[in-house]
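Missing here is one protein chain; the remaining ones are kept as they sit in the complex.
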Amino acid sequence: MLYREAGEFKATYQADQAILTIRQDRWFMWAMLVVAFLVIPLVSSEYWLGTIMLPFLILALAALGLNVLTGYAGQLSLGTGGFMATGAFAAYKLATAFPGLHIIAVILMSGTVTAGVGILFGIPSLRIKGFYLAVATLASQFFLIWMFNKFGWFTNYSSSGVISAPPMSVFGDNYVTGPYATAEAKYLFTLTLVVLFALLTKNLVRSNIGREWMAVRDMDIAAEIIGIKMLPTKLKAFAYSSFLCGIAGALWAFIYTGSVEPQAFDVNRSFQVLFMIIIGGLGSVMGAFLGAAFIVLLPIFLSNAPHWFGLNIPVDIISHIEAMVFGGLIIFFLIVEPHGLARLWQLLKEKLRLWPFPY
Amino acid sequence: MYERKLGDVVLRVEGISLSFGAMRVLNNITFDVRQGEIRSIIGPNGAGKSSMLNVINGVYHPQQGTITYRGETRDQMKVHHAAEQGIARTFQNIALFKGMSTLDNIMTGRNLKIKSNMLQQAIYWGKAQREEIEHRQKVEQIIDFLEIQAIRKTPVGKLPYGMQKRVELGRALAAEPDLLLLDEPMAGMNVEEKEDMCRFVLDINDEFGTTIVLIEHDMGVVMDISDRVVVLDYGVQLADGPPDEVRKNQAVIDAYLGVSN
Amino acid sequence: MRIEKSVIYIFLSTLFLMVAIPWAVGQLSSDIFFEWPFFFEVAIGGLLAGVMYSLVALGFVLIFKASGVFNFAQGAMVLFSALTLVGLNEIGLPMWLAIIVTLGVMLLLAIVIERVVLRSLVNQEHIILFMATIGIAYFLDGFGQTIWGSEVKILDLGIPSSPGFYFDGKILINDFDLVAALIAGILVLSLALFFQYTRIGRALRAVADDHQAALSVGIPLKHIWVIVWAVAGIVALVAGIMWGSKLGVQFSLALIALKALPVLILGGFTSVPGAIIGGLIIGAGEKLAEVFVAPLIGGGIEDWFAYMLALAFLVFRPQGLFGEKIIERV
Partner (left out) sequence: MSLPPDQKEAAGKEELNTFPRLLLNHARVRGEKIAMREKDLGIWQAWTWQQVQEEVRALACGLAALGFKSGDKLAIIGDNRPCLYMAMAAAQCLGGVPVPLYQDSVAKEMAFVLDNAEVRFAIVEDQEQVDKLLEIREGNDSIKHILFDDPRGMRHYDFSFLDSIEKAQEIGREYDKANPGFFDQQANAVAGDDIAIMLYTSGTTGNPKGVVLTYDNVIITARNGIIREGLTENEEVLAYLPMAWVGDNLFSYAQSFVAGFTVNCPESGETILTDLREIGPTYYFAPPRVYENMLTQVMIRMEDASRIKQRIFHYFMELAKRVGTRILDGKDVSLSEKLRYKVGNFLVFGPLRDVLGLNRIRLAYTAGEAIGPEIFDFYRSLGINIKQLYGQTEGMVFICVQPDGEVYADTVGTPAIDVEVKIDDNGEVLYRGPGVFHSYYKSPESTAKTKTEDGWVYTGDAGYFAENGHLKIIDRAKDVGKLLDGTMFAPKYIENKLKFFSFIKEAVAFGDRRESTCIFVNIDLEAVGNWAERRNMAYSGYIDLASQDEIYNLIQECVDKVNEDLSQDPLLSKSQINRFLILHKELDADDGELTRTRKVRRSFIEERYAPLVEALYSDVSECHIETQVKFEDGRTGNLAADVKIREARQFTPVAKAS
């Protein structure tokens, strides 16, 4: 209905292979970015930026990572939390061991460390498939958390086992961690990184490596026969996926909470992120964001809903009801659209493009 | 108007025997494939034709026999090795990447030719993009060649069977193979589609000089287009020679009367 | 069932290692106390605990075998059944009645799940169904605790609990574990018989192989699903009773599911004997490691040891000890 495409023809392959091929989509995307970078910081409160936008962005990044592995490369993983933890602790160790290191360097390096760990735990994927692999990844989840709990070295022997980020600034005294950091600074810093990595990911999945991943996902034997090597392809997926998860973990620990203990990344975190990509849509960059938004906002909504209706229910009951509704919604969504919000979005778009025709 | 001349042997399988557990699938099969020819392996269903292809490109590993490809003799092919050595194939029951468009499926066929690394691809600038474009051009030529322009951007899952077969052929061609293995390319097609497919097979062999090994279970189509034919039946080699010779061969006739094709 | 040689080798070598490593560690390290009776005590304790793992794993296997669904909600079902049982008991039903009612509830649950979830998600990819079961898990956890509250409840079946008795004077065996193991054993045995000799049982096994076969047996798929989920529910109840009366009925029961997963990949998703033997190996292995190895690396390894152990097996047999081998066809 909104689309007017007649006369939008492609004269070059660059144009034809662009991420957004329709003019109106490009406008929309720019509008979104303007809103994200300018409007939101201006209008929204400390609370919104700090406790809603930040976790949303960071978890979206983690979801993006998992989606590369599970959605694109078809390797089901339940170890996301473990990888996030790795990122967080790597960042902590780096930041404390080399105080001079710039925050961006710290974050990228912690991502790299996590990538290494990811490769390590990805090796079994060559022989193990499907749910066997999923369970195997749980091993990494539990092992890593145990490790960070067990060995004081990771926490610099802090008695509580909690790590806290030292104050760090992007430039001058624009602190993004520690007490001097403003919510705006944190938000913009995170947003920039997330947008950047979203773009990189989109590029990967529309390039050769992305096609190799999907080939492995859709029919691994055929993929092998046309010359795609299983191990490197899968390991690349694990590496990049855990790279993103690691960075998400680092951001979580440093930017969002400021101080964190391993339990913040337990198996529930893994499931939370998995929910995001399932609800959001497997194999879709946009899906990671939609899913993250949904999963982050839903509990907030659920826990506030009763007050709006003037009911007051004991806290523990609320949390139980929350769990119920949450589970119910998950099922509902899977039934309505197993391929997630991204697919719904896509269908809507198709409808608009073909309007008034049904096909 | 023009004489087909067969080149020297590019592939030779010798005394190949393959079994799964107790079941004997191939029994001492021996034949060769010459440069630039269309070589057919025919036989009733369950004759072990597909297994033969799987042996040639290394999906199955025979217990006995040797495979000589481009002068190198091995006891068994390795899958990735076969691909790197320029052996491409299509599958009896279509093995496309359902989640991708026609274009991407065929692009995937060129994975071995892409040199840019992950980082370059992530940045999608310079080399990576140049490669994407130049390979896209190659792929477009294949799309043009197979006359599937209209379904370029369609997800292959949505395509009718005949079209999927074409796309799969395109994916194989994208690798610019020296040796092309076609597993029942015409199975389950109507007359028109079969004729198209025949034309494509001939054109491929003709335009790109690709050597083709082709499997079919009904003799009709194959006989007209192949230079030489091997006949298998229950893993045993019944005959090997030019079509009209094979057609006369008694054993073959019996086998086919047996399955009444 | 025809057992491949490799399985037997792996099995024997596992046994050997389970004996050899503790012994070796005992010899090498001074701060590990090793003595044969003590070893056996630990080992048997482990095996008995293992039976309980098998019990939970069994629930998974039944459902996976019959419907290809990886039922993550099994743990939640354990918790839910236990909560219901205790709850009913608390509001005054005699235990025997409470058990019967709970069985009814689990059957009802099975029907609801089939109606609401499975039927609408039929022939979706496995991961989708898997996610759905996680949804179910959340729902059951929430539901159960909303109704029956979340404080720890005591479930007393009057089974004499500890100190236990000495077997030939040296090895201490906790008789609760023994009883539990016996009950579990009986359940497993009856299930095995049920699968072997009843029409439904055969049907269920047929489904596992392919759905057409199931239809040919003459039982509609949806019934079969209801049945397996009901059976899984019963198994969950038994496990719930056992674990509940051991640890008290509380949320942590739900986490037992996580314990059962390694058992699964070790034994194979589709194999009942696999679940049992897997359970035993994990149980014993875990206890032994806990006692004889953990101290060296700081203890507290029960979270992950089972997984690492299972992972080690997978490297040798990607489809688990008794899982069917997947042959690539093209």
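Order as written gives the chain letters A, B and C; numbering starts at 1 within each chain.
Note that in this section contacts are C-beta pairs under 8 Å (C-beta built on N, C-alpha and C of every residue); 3 or more make two chains touch, one makes a residue touch a chain.
The structure presented is a predicted model; accordingly, all values stated were derived computationally and were not measured.
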| item | value |
| --- | --- |
| Neighbouring displayed chains - absent chain, whole complex | A, B |
| Sole residue of A:F9, A:Y157 or A:W308 that reaches the chain not shown, by the stated touch rule | A:F9 |
| Contact footprint on chain A, counting only the chain that is left out | 1, 3-13, 15-16, 354-359 |
| Touching residues (missing chain, whole complex) on chain B | 1-2, 136-137, 140-141, 143-145, 147, 149-150, 152, 203, 206-207 |
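Methods note: only the chains that are shown with their structure count from here on.
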| item | value |
| --- | --- |
| Centroid distance [mean C-alpha coordinates] between chain B and chain A, Å | 41 |
| Two or more partner chains touched - positions in chain B | 59, 91, 95 |
| Of all residues in chain A, the ones touching two or more other chains | 221-222, 225 |
| Contacting residues of chain A [partner chain C, same complex] | 70, 76, 124, 127-132, 134-136, 138-139, 142-143, 145-146, 149-151, 221-222, 225, 267, 271, 274-275, 278, 282, 316-317, 320-331, 334-335, 338 |
| Footprint of chain A on chain C - complex, ascending | 70, 116-117, 120-121, 124-128, 130-132, 134-143, 145-146, 150, 258, 261-262, 264-265, 269, 297-298, 300-301, 303-304, 307-308, 310-311, 314-315, 318-320, 326, 328, 330 |
| Complex contacts: residues of chain B adjacent to chain A | 57, 59, 79-80, 82-84, 88-89, 91, 95-100, 104, 107-109, 111-112, 114, 116, 118, 121-124, 128-129, 131-133, 136-137, 171-172, 175 |
